[in-house]
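Removed from the display is one protein chain of the complex; every other protein chain stays in position.
== chain A ==
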């Protein structure tokens, strides 16, 4: 059985271990009673125009992680931080028995940020192959002590972070069910008679001021829109269908499988020995059909997507096998033995949902006294499992930049260090996003030349360990 990956990494963010109960492998669950507090509507006992040092708008995974990260930073001790979230407080007194459908693949770099969170499973192999040919690539870690990635439910991450925030309540305040209706931006230069802070107007009429506003409010970010930051974006004509799958037989489930179909990639991410998470990106129409299917037909569709060979053309098959022979002559030891993906027996109850996919990138991540992080700044296709990780990377770097600025006595909203954040993150995010978009486009076609190209490319990459290591290292950051 696989054990929990205890992070051997230094804890930047030590989230309380008592927050979420362990999900033990052999079925027994350690139930721990957490906070049994009911949701309170916080009555702000503050004056009309209270001034905060930092306000974070949006309490999803990335926004809550940002609040935790800032709250735990010693150089920011004494600063007033506020997190605004429009939804309810996500509490988890004990881990529910069924997995929820939305999961994320967390890279070791993000795991360092979140270390201490109890993780649901880890990933040792990543197998990716083409539906139109037999080309296959596996990424595996030679040293099996290092994990490639962790598959964690989004709800679990948010709940763990929320628990951690409660321990920081002396200087990090959280307001739930708080909607922002308006942002007022300050002049970039000092104009007398005008307030130099960002003004945040809430739905309940209160106005808050802040020296730095961090927008973590998702792909349709209001902060980004109101700041007038131009965004490059387009919709993939695809939706992703997610579900929790029950496997036909228990297996050492530590491999993530992804197959590129002409309609889009289908991926199975391991959650436990008997369950995996499905992420199937396909056209809107097909996605709706899939949601309408009854359970048996849906399971059949999944299995055939993973197993059928109807898309193979003769030309490509011959070319592919010739190339593989050539490669095995040149590099006889490379190329891993082919494992087979598990087959699916059933799905979790009420667990099928779909959401549209698109790509988006804000041309600027910052303005005077404003910064955007997470999906508000960049939105990618889930095929590489990188969306959440890019967000956590933003959190880590922005915390570092703000901590250094505070230690130098700087005004937190000043452009100088925010520019440093933007430059560094754009340098990291853009290549990743370009690669993901390229992969998506490359695999969206049936045309023989593209199929040949990607077949050869995938097979060649599979036989070059140094190249694979580079790719894994980049994705693990």
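We adopt the following convention: a residue touches a chain if its C-beta (ideal position, glycine included) is under 8 Å from a C-beta of that chain, and two chains touch if they have at least 3 such contacts; residues count from 1.
FYI, contacts and distances are computed from a predicted model.
Trainee: Consult the UniProt record of the chain that does not appear here and report its protein name from "Glutathione S-transferase", "Trafficking protein particle complex subunit", "Hemoglobin subunit alpha-A" or "Ubiquinone biosynthesis O-methyltransferase, mitochondrial".
Mentor: The correct option from "Glutathione S-transferase", "Trafficking protein particle complex subunit", "Hemoglobin subunit alpha-A" or "Ubiquinone biosynthesis O-methyltransferase, mitochondrial" is "Ubiquinone biosynthesis O-methyltransferase, mitochondrial", the UniProt name of the unshown chain.
Trainee: Quick one: which of A:79, A:163, A:361 or A:440 touches the chain that's been left out?
Mentor: From the options A:79, A:163, A:361 or A:440, the contact with the absent chain belongs to A:79.
Trainee: Out of A:406, A:436 or A:472, point to the residue that touches the absent chain in the complete complex.
Mentor: A:406
Trainee: Given the full complex, what residues of chain A touch the hidden partner chain?
Mentor: Considering the whole complex, chain A reaches the absent chain at 51, 74-79, 189-190, 192, 195-197, 211, 406-411.
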